[in-house]
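For this view, one protein chain was removed and the others were kept in their places.
Right, chain A next:
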Amino acid sequence: MRPLRNVIYIQTQNAWVHKDNDNLVMKVGDEIKARVPIHKLQGLVCFGQVSISPYLMAHCAENAVTITYLNQFGKFLARVEGPVSGNVLLRRTQHLTGANRDKSVAIARTMLSGKLYNQRSVLRRYLRDYGDKENEQTMSAELATAEKRLSRCLQQLTDCDAIDTLMGREGEAAQVYFGVFQHLIRQPDFQFDARRRRPPTDPVNALLSFCYTLLTHDCRSALETTGLDPASGFLHQLRSGRPSLALDLAEEFRPMIDRFVLSLINKRQLSLKDFEEWPNGSFTLKEEPRRTLLAAWQDRKQDTLTHPWFEESVSVGLLPWLQAQILARFLRGDCDSYVPFLWK
């Protein structure tokens, strides 16, 4: 089998990347920080202020190494590719897989099981941290019941053989999960009774919606970077202008976002007066607190955790990229199934 070539991510600002003797060399100032033989690589991803020499760019183009530019926040900017690339094959495989009912269901199922598993982790973590407090016995009983019901939904996913039934199970799980979400909020000012979108009718829903949007953008960038078509999904239906695959990929990360939102509220980084209520009853975040949120989001993305599949310590911000890579490997036939990100 062809050896798997690696992807190099450069997020050191003001780095200068150039070619020296068939090596990719990264310099910061006058100091050489890294030297990698180009034949080991299949992609180069640059975040923000990273300069690449034209010679390296040409060499990458000739050797089918894709160069991708993202801004510092991970938004997709541009991709540089050589004349012939395997991407058309990858995209075609993706579309064919999407048109195949059984295969789509299989992928959608693993993605959703990732989501449910991670939702359960959110509840479990809360139970672990606060479950034995005297005055919170009823709450933790409700949480424990919800945790059990989520586990059952997770098991039932394996029997689903159609997208509709998968969606049904997912809806059931969401109802259970958001049914007890209020208990996870430890600031009494913030009230949450159900997930409401379009428009979000309370500050918690407004925060969730805003952060899910950020997540979808990251997933979309990750897919574009990998060369997948973000619009052609497996779980979400195709609709013009809708990034269906980005929405699919986002599913397994939503519970992480939920925890991020909870920590913003519980650590009092945001308060009720940071929100604006509109005449139609919807809530949005004011501009200044939005900056607070984005800064916290950036910090969160710098946190590292161990990826269970790669068994490497990676920053949270890179997770969508890694999952997109696993998906591409699966579509290419390099591995047997897509493995969702399972959060402990």
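Odds and ends about this structure:
Keep in mind that, in the parts below, a residue touches a chain if its C-beta (ideal position, glycine included) is under 8 Å from a C-beta of that chain, and two chains touch if they have at least 3 such contacts; residues count from 1.
FYI, contacts and distances are computed from a predicted model.
Per its UniProt entry, the chain excluded from the display bears the name "CRISPR-associated endoribonuclease Cas2", taken from "Hemin ABC transporter periplasmic component", "NAD(P)H-dependent oxidoreductase subunit E", "CRISPR-associated endoribonuclease Cas2" or "Cytochrome c oxidase accessory protein CcoG". When the full complex is taken into account, the listed residue touching the unshown chain is A:D22, out of A:D22, A:D189 or A:E277.
With the whole complex as reference, residues 3-4, 6-12, 15, 21-23, 26, 33-37, 39-40, 310, 312, 314-315, 318 of chain A touch the missing chain.
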